[in-house]
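Worksheet for the structure shown next.
Note that this complex is displayed minus one protein chain, with the remaining chains in position.
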Amino acid sequence: MDIIYTLDIVGTFAFAISGALVAMKKQFDAFGVVIIAFVTATGGGMIRDVLINAHPITWIGDINYIWITLIGVAVTFLFRSKIAPLRKTMFLFDTIGISVFTLLGLEKGLAYDLHPFLALVMGMVSAVFGGVLRDVLTRKVPLIFKKEIYASACLAGGVTYLILANFKINENLHFIVSAAVIFIIRSIAVKYKLELPKVKIDVLGEPN
Amino acid sequence: MDIIYTLDIVGTFAFAISGALVAMKKQFDAFGVVIIAFVTATGGGMIRDVLINAHPITWIGDINYIWITLIGVAVTFLFRSKIAPLRKTMFLFDTIGISVFTLLGLEKGLAYDLHPFLALVMGMVSAVFGGVLRDVLTRKVPLIFKKEIYASACLAGGVTYLILANFKINENLHFIVSAAVIFIIRSIAVKYKLELPKVKIDVLGEPN
Partner (left out) sequence: MDIIYTLDIVGTFAFAISGALVAMKKQFDAFGVVIIAFVTATGGGMIRDVLINAHPITWIGDINYIWITLIGVAVTFLFRSKIAPLRKTMFLFDTIGISVFTLLGLEKGLAYDLHPFLALVMGMVSAVFGGVLRDVLTRKVPLIFKKEIYASACLAGGVTYLILANFKINENLHFIVSAAVIFIIRSIAVKYKLELPKVKIDVLGEPN
């Protein structure tokens, strides 16, 4: 479990930096930056826990998430001028984050006796909705809704996890192989700018 | 109860289409479209269940809501070019949706021993907040806040339901008469473009 907890910390840290960067770009003040960083880092897990009634929710049960967010904000503030050349590092951390969050969410769903398909949904909620909240609060169109491979990668890794669950393999290995699937798919997709075509609609007025 | 469950399915289906259409118009990718469709279809009931602590929340307790959403998205995708001439059908489905959701939410509130007035509020939350979440996530001003008759119709139908509860009438009839009130008020309002006048304020700077 230590490896997984470490990866969880890395993911939280990466998401906090991602949130802090967006908030600083939008000229939010110090509190605004902290709130956006925190919501980005913990929002997915928070929504998941509220939906499946898993109390105490993650960051209330383990105060470390708050400290890691604050460290992430401090690091972002101190090294903000060096962030641009670090984009590959950031992408690395962020991709570790979604890989781990997807599987942790999926595992938590299974631990709460959800149907595997619903557990898979919870994995994706964990990985995706922190970023969605960040974008709603900073008034951007949620990125995730335009970058298919992001969620597709989470889905593929989650399915891998569920399939591997039928074999008796070491727990850490099980986790890490599935995480690697997410990590690799997303990395390839970004490197080669893979994206599925979007549906075109322009005949419509306001539906509903 | 079968009639009501059928109507619930019809409403969920209609709301999923409504969400998918907005997301497609905004050029969201496939996952974005599915998420918006799902949030539109189940968001109202989801918020209601979280607020009144009714776990498992609707779509976790009954996985059919996910399937219906996916079918709704597929149908929207396949028939998107024929949607424009189908606007009356869509309006029909959508209006069935809000009629049913209002009363199901109200009934659930009563089943959880809420004060009838709070149960009425929960009915309106169920009918309205799926659309509100859709609009927030797609960066539109929530439509509901500008189209009075939408919520007014829900309110009228909910009050009808509470009044009829004092008489001994068949449960399905009770439900359907109240739903009809919502359906008819909204249909008339849209047909004749009824809208209450809005308050004009322009003296103010930023309040708060």
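Per-chain residue numbering starts at 1, and chain names A and B are given in the order in which the chains are listed.
The definition used in the following text is that a residue touches a chain if its C-beta (ideal position, glycine included) is under 8 Å from a C-beta of that chain, and two chains touch if they have at least 3 such contacts.
As the structure is a computational prediction, the values presented were derived from the model and not from experiment.
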item	value
Full-complex contact with the absent chain, from A:Ala30, A:Ala111 or A:Ile188	A:Ala30
Listed residues A:Gly44, A:Gly72 or A:Gly131, member touching the removed chain	A:Gly131
Listed residues A:Leu7, A:Val22 or A:Ala179, member touching the removed chain	A:Val22
Residues belonging to chain B that touch the chain removed from view	50-53, 114-115, 117-118, 121, 128, 132, 136, 139, 141-142, 144-148, 150-152, 195-196, 198-199, 201-208
Footprint left on chain A by the chain that the document does not show	17-18, 21-33, 35-36, 46, 50, 55-57, 60, 63, 66, 77, 80-81, 83-84, 87, 90, 94, 131, 136-139, 143
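Basically, only the chains that are shown with their structure count from here on.
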item	value
Separation of mean Cα positions, chain B and chain A [Å, integer]	29
